[in-house]
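Presented below is the structure to which this report refers.
With one protein chain withheld, the remaining protein chains of the complex are depicted in position.
Up next, chain A:
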Amino acid sequence: MTHYLDFEKPLAEIEGKAEELRTMARTNEDMDIEAEAKALDTKADAMLIDLYKKLTPWRKCQVARHPERPHCKNYIDALFTEYTPLAGDRNFADDHAVMGGIARFHDKPVVVIGHEKGNDTQSRITHNFGMARPEGYRKAIRLMDLADRFRLPVITLVDTPGAYPGKGAEERGQSEAIARSTEKCLQIGVPLISVVIGEGGSGGAVAFATANRVAMLEHSVYSVISPEGCASILWKDAEKMREAAEALRLTAQDLHSLGVIDRIIPEPSGGAHRHAKQAIAEVGKTIQALLAGLSDKSPEALIRDRRKKFMSMGKRGLEI
């Protein structure tokens, strides 16, 4: 069963009708409905393209959070070989909201780190909905150190609503862990590529995305605060999330105009969740291209490049 978002309701109706016709035809062989069903399919396709062509910022948030959107694990399985997960922060625990390890990307060894949200109730609980605790960031720091020592490029996949707001997380230094992870991103002398594949939730995302090159999927979002959070603070009404999403400029397109990200990765029509394979392949191509662009840089040049990128950020605003 496809999960439809609220704005996809008219689409769901058409696709449902086509499905219904085909079911009827299966039980009644005399009926010839194929032509009618095909017409509905065409209508649905056109509507899908139309809907996704002009997604509002809030709708993009919904697409970015779509439960069937490919998650970190799907990307790792499809794009990497010999993936060998490495666990634990050597202090307290292994955080399942963050997965990472060594793997081969186009035969070259790399370190891959990402937030994993899970795709059913059980796995979502296991992965804590992609909300990392300090241990997750400290695991990432450990893996980045490993990459630095053995000269392996680092690829991070960002998909988190934000760092986990919990009692234990605070007691064990959530903010310190995030700060150190960002610091580590800036210190390593190997290429660091980051792709926002879904939600780039605030500080929890920055801790992985302080990279030489940052790319975002077309319908992913990256924001200082969730639209709901922003709405409840500035509008004193969490229901104003549409307005907040608009004001925050959290889409890949806006971030690209602001010079915060380097590349937008196109998604198949109807979003990554409808054609996961295609979306994942596009991300793979982008990572490969971005890595190639950094391959001849020395460790010092890579560190300089990263610093320069962030230091010069904010020189231009949006033109309206």
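One rule holds in what follows: contacts are C-beta pairs under 8 Å (C-beta built on N, C-alpha and C of every residue); 3 or more make two chains touch, one makes a residue touch a chain; residues count from 1.
Here is the rule we use: contacts and distances are computed from a predicted model.
A.B. asks: Looking at UniProt, which of "Acetyl-coenzyme A carboxylase carboxyl transferase subunit beta", "DNA repair protein RecO", "3-isopropylmalate dehydratase large subunit" or "NADH-quinone oxidoreductase subunit N" names the chain we cannot see?
C.D. replies: Record says "Acetyl-coenzyme A carboxylase carboxyl transferase subunit beta".
A.B. asks: Which listed residue (A:Y4, A:Y83 or A:F310) would be found touching the missing chain in the intact complex?
C.D. replies: Only one listed residue reaches the unshown chain, and that is A:F310.
A.B. asks: Can you work out which residue in A:D50, A:E82 or A:E183 touches the chain that's missing from view?
C.D. replies: Of the listed residues, the one touching the omitted chain is A:E183.
A.B. asks: Could you tell which one of A:W58, A:Y75 or A:Y222 touches the chain left off the display?
C.D. replies: A:Y222
A.B. asks: Touching the absent chain in the whole complex: find that residue among A:G16, A:P109 or A:G166.
C.D. replies: Checking each option in A:G16, A:P109 or A:G166, the one touching the absent chain turns out to be A:G166.
A.B. asks: So that we can see where the missing chain sits, which residues of chain A does it touch?
C.D. replies: 163-167, 169-176, 178-180, 182-183, 185-187, 202-203, 206-207, 210, 222-225, 230, 233-235, 243-244, 247-250, 254-255, 258, 260, 307, 310-311, 313-318, 320
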